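Removed from the display is one protein chain of the complex; every other protein chain stays in position.
Take a look at subunit A:
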Amino acid sequence: MSTTTLEQPPAAEAAIQSFTVTFLIRRFDPDVDTEPRWQDFDVEMYATDRVLDALHKIKWEQDGSLTFRRSCAHGICGSDAMRINGRNRLACKTLIKDLDISKPIYVEAIKGLPLEKDLVVDMEPFFASYREVQPFLIANSKPESGKERVQSIAKREIFDDTTKCILCAACTSSCPVFWTDGQYFGPAAIVNAHRFIFDDRDDAANVRLDILNDKEGVWRCRTTFNCTDACPRGIEVTKAIAEVKQAIMRGKP
């Protein structure tokens, strides 16, 4: 409240309040365990701390064997996607103040990909379907010597949303269709195909549309919007998939 801050001089900066937060982490050590098990940790946290800070505190101060991926720790590299309280989130972008700390916070690895250890999964199936949509520029035209291919702002705008993908797999591993048999391309691969399908400098849109017209392609999307909800970059994933469906029906982007 503004009145209390006025009465108390800023010099009397009281220690910022911290909370004891309980984390329930789904552990799995392939050398010892046959089944994953839940282990709880109590961590002293500030409201502005992130779940990743809690994992660091656990690993550095309580149990060094806790295994998880993280690289940049600032929501760009996409290494630390995990299931926090049942929702796929980046640990480095989930603040303690946004979680209900009166109850334990559940942290587990993302679903639908083979579990390797604790919070680490095998990302290979995910990247395999990413590679299959040929996520690179295929251009038949040659740009003017010494110049780049020119693109208007409006043409860039069409696929702007899908360029934001960081390949964290939060969307694909939140998709119930992907959970079933893992054959579905998954939202992330379709998002990255979308990024090139709707790029007017690219000439292989029809190749990618053919790939996604597959039995396990866009038609398996059940528009549950789990992916849109999970995306830490705020990409409208389901909308992008719908645009690819429309493009396949038109036969061109």
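Keep in mind that, in the parts below, contacts are C-beta pairs under 8 Å (C-beta built on N, C-alpha and C of every residue); 3 or more make two chains touch, one makes a residue touch a chain; residues count from 1.
Please note the rule applied: contacts and distances are computed from a predicted model.
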| item | value |
| --- | --- |
| Chain not displayed: protein name in its UniProt record ("Lysine 2,3-aminomutase", "Peptide ABC transporter permease", "ATP-binding cassette subfamily B protein" or "Succinate dehydrogenase, hydrophobic membrane anchor protein") | "Succinate dehydrogenase, hydrophobic membrane anchor protein" |
| Contacting the left-out chain in the complete assembly, out of A:Ala54, A:Ala91, A:Leu113 or A:Val177 | A:Val177 |
| Touch with the omitted chain, as defined above, among A:Arg27, A:Arg69, A:Arg195 or A:Lys245 | A:Lys245 |
| Residue of A:Trp38, A:Trp60 or A:Trp219 in touch with the missing chain, whole complex considered | A:Trp219 |
| Interface residues of subunit A (partner: the chain not displayed) | 128, 131-132, 134, 136, 176-177, 180-181, 210-211, 213-215, 217, 219-220, 222, 245, 248-249 |
